[in-house]
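Shown here: the complex without one of its protein chains, the others still in place.
Then we have chain A:
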Amino acid sequence: MHDPAPLHVPPRRIGAWSLIIGAVAIVAVAFGYVGGWLAPHRLTPKKLVNQLQHDAGTFAGYRRNHAKGVCVVGHFDSSGQAQAYSVAEVFAPGQRTPVVGRFAIPGGNPYAPDSSVPIRSMALRFTLANGQQWRTGMNSMPVFPVATPQAFYAQLQAKQPDPVTGKPDPAKIAAFFAAHPETAAFRAWAKTAKPSASFATESYWGLNAFVFVDAAGQHHPVRWRMVPEASDVGSVANTPGGANYLAADLTERLAHGPQRWQLQVTLAKPGDPTNDATKTWPDDRRTIDAGTLVLERSAPQASGPCRDINYDPLVLPAGIEASDDPLLPARSAAYADSYLRRTSEEAHLPGTAAPKPETSR
């Protein structure tokens, strides 16, 4: 071989520069795709939360959904019956676990009248003695309207107020339900549901399936619900006319004594769907009484201990795992985005939403 040096310098430079620029560009484009900037059709947490804001307005400092609520404090007394299915410390016999919770109504408007929706929600954070946490967000209905984040997003889009009338377009909502037959069970429930006069008389369903893990490492798909001790006889008929009766009712009940719920855990049988929150499991599934939730006092959400808690349902202790329900990661991701928005507003960071007066909507 002859010495190639005098001949190959210019082509080598061009080739080398192309290689360098190409390598950098490929990595940058891949990063842009993974990060969603170059994948505009992907459903992102940001899109979901933006749509919640389009539907209800932006209320600085508040959660983007279930914005109106009240803090509660208490504890959970384990019966020990769930211990055979989950090693979570919260289920050890006789274990008492402190709880900071929050009752709320769905929707992004923190000034919505309590009677505007028939749904109430209960969120809980159990702080286990070993430092782990269990967070859960439950609703007062046995099924969720939709099974996937994409369908939930479509539902939010259908509910967006028309710019002319300022109200959701009934035709769009009808079209959404027609296109989503999985909403039938929820709609059947909603037809008979009435806004309750109290948070204390409601049952709250976890909606999504989870998985308990026992000491042998066996997995047990479960769903849970909180069943109230307080009776709701006559409470709907006595519903006060005011917009904010729920928090007042709770304070009054707690003044007379703690309010209690039984945590009922239902065990799935093989074949029961764990990835579809629109479907209930058959009534004959084994249900265990895991313990008693005791709520002792309430506090306004603006100053109470629940204010800075993101009730992310995927904050789970050892012994409880997520199921394959696609709503769970979506809830986790969207709650995180909502939490960042409202904490950024609390921090008065530049570019965050300005507070919106109550009268503007």
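Assume a contact is a pair of C-beta atoms (placed from the backbone, for glycine too) under 8 Å apart; a residue touches a chain by one contact, two chains touch by 3 or more; residues count from 1.
By our rule, contacts and distances are computed from a predicted model.
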- prompt: UniProt protein name for the omitted subunit, picking from "Putative cytochrome B561", "ABC transporter permease", "NADH-quinone oxidoreductase subunit N" or "Peptide/nickel transport system ATP-binding protein"?
  reply: "Putative cytochrome B561"
- prompt: Looking at A:186, A:281 or A:339, which residue reaches the missing chain?
  reply: A:339
- request: Check the options A:132, A:244, A:262 or A:280 and report the residue that touches the missing chain.
  value: A:132
For chain A, residues in touch with the removed chain: 1-5, 8, 12-13, 15-17, 19-21, 23-24, 27-28, 30-31, 34-36, 39, 42-46, 48, 130-133, 149, 307-310, 314-315, 318, 321-322, 324, 326, 328-330, 332-334, 336, 339-340, 342-344, 346-347, 349
